[in-house]
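I am attaching a structure below and will ask some questions about it afterwards.
On to chain A.
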Amino acid sequence: MIDVQAHLPVLIVTIPLIGGVLTIATGRGWKPWAWATFLTGTVFYLTLRLMAQVLASKTGVVSYELGNWPRQWGIEYRVDALNAFILLIVGGVGFITTVYAKLSVEKEIPADRHHFFYAVWVLALCGLLGITVTGDAFNVYVLLEISSLTVYALIAMGKDRHRGALTASLRYLILGSVGASFILLGIGYLMMITGTLNMQDMHERLMSVPGIQQSRTVLVAFAFLLVGLSMKMALFPLHMWLPRAYTYAPSAVSALLAATATKVGVYMAFRFLFTIFGVGFSFGMMPSGLVLLGCASAGIIITGITAIRQTNLKRMLAYSSVGQLGYIVLGFALANVHGVAGSVAHIFNHAVMKGGMFMALGAIVYRLDRCDIRSVRGLGKQMPLTMAAFTVGGLGLIGFPLTAGFISKWYLVQGCLERPHMWPLAGVVLLGSLLAVVYIWRVVEAAYFQQPDPGTPRVEEAPLLMLIPMWALIGASVFFGINATFTGDIAMRAARSLIGGGP
Partner candidate 1 sequence: MTHVLGIYNYWIYVLLMMIGLYGVIAKPNLIKQAIALGLFQTGIFLYYISMAVIDDGTAPVWFVDPQDPGQKFMGPYDNPLPHVLILTAIVVSVSVLAVALALIINIRRAYGTIEADQIEVMDQQDRLAEFRAGATLDAADAAELAGVGGHHD
Partner candidate 2 sequence: MLWNEIVTTVLLGLGCVVSLTGALGLLRMPDFYTRLHTAGKTDSLGQFLILLGLVFVTPDLLTQIKLVGVAMILMIAAPTATHAITKAAHLNDLRPWTKRDPGGEP
């Protein structure tokens, strides 16, 4: 039989691909879900093994040449500490969300298309994993389109609950396609100047050819890649698609998207800015550091204020996601080791916290058919575990000590203070936390200190199949808040290799 260890990078992508296609043949009922769970579970296991392999390897890089063509000509899969970490997040959260999805999907999606739904779901994960594992610039674009197309379709499946899902999806489709086209254009400009598509190769050419960094073509390529990536990861002024999409998507899809999709967008930014262009070009020659810091800070504050005003909790969390993304961008735009480490750590922390919180909201929707602030009044007594999960997740968003959010914010503040004249950014981080306190407190107050509207029927606690995945993520956020060695180490390792200029 084949040697799994040697083929890990490619198996992580091809197993969900082949399995996802086979999902449409699984028939009705619980079978598509079970098959999807099996697939994502396998992927999760493989990402764990890959992580171990990367940590054990001497160079810290696992490279896989597809079709056995040399990497400069063919397509290369290249996994370092950063990739492996993001793969682990996508694989892990993907698996847990799939387990969670069963009941939520049964309630929200018509039964005759569950097999299609799970096929698209698994292919979405395949696309996200593929973007993360690849070392080829054009391969990123193709997989980006797979993940985007699947996500448009998944969001639109919220149409039976609210027609807004359709416009949200179409809006995302148009903005996402424009963003992806900008990325395609940027890749084309780079290919024209460097003559290659391999990321390492591109980086070497950009470093070695004299005068190439001053070339106007490269500057424009950089600008367009930055704009395209910002659209894809929903950085503040370009986040217009995100709140609606998260609000109207089916609950399980919101959880998946919040935990993985934008994270992979950020990962692409890491690759393009740090690995291809190099930190010296991206943040030394170009003013992108300042632009990104400005957008991120504005995003943290403005979306924080907007989140406070929302009554729909899903929408509130969506705005909060844009704000949290601001932290991630703020971290890597600082371009020092602590900032980048904070950014990488926050990708993980935010994924588990937001995933768990969206799951809690999904459980509320499952029981109440709505999730606005009025409907959660008094819910602290009726659904104690669900609301507790939401609250603990909220503490993480605030950055409360002993939650994972604290660790990443600690790194971020440290990073801000290390840069000369950047200390006001530390203030922004703290202000953002303060705003998070306000919007989380509103929910906590409603849930624990207010009485439900008279006449509303009593509801039961969410079913176990929802509670277990929810608490798995929330528990992880607490566990890695108390014991931050693993995430901290990997984040620092990834940060050092990125700042050092390519893996």
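Assorted remarks:
One rule holds for everything that comes next: a residue touches a chain if its C-beta (ideal position, glycine included) is under 8 Å from a C-beta of that chain, and two chains touch if they have at least 3 such contacts; residues count from 1.
How were these candidates chosen? In short, all candidates are chains of the complex that A comes from, given by their letters.
These figures come from a predicted structure and were not determined experimentally.
Every option in 1 or 2 comes from this complex, but the candidate touching chain A is 1.
Of all residues in chain A, those touching candidate 1 in their complex are 138, 141-142, 145, 149, 152-153, 156, 159, 162-164, 166-167, 169-170, 173-174, 177-178, 181, 184-185, 188, 191-192, 197, 240, 243-244, 302, 306, 309-312, 370, 372-375, 377, 446, 450.
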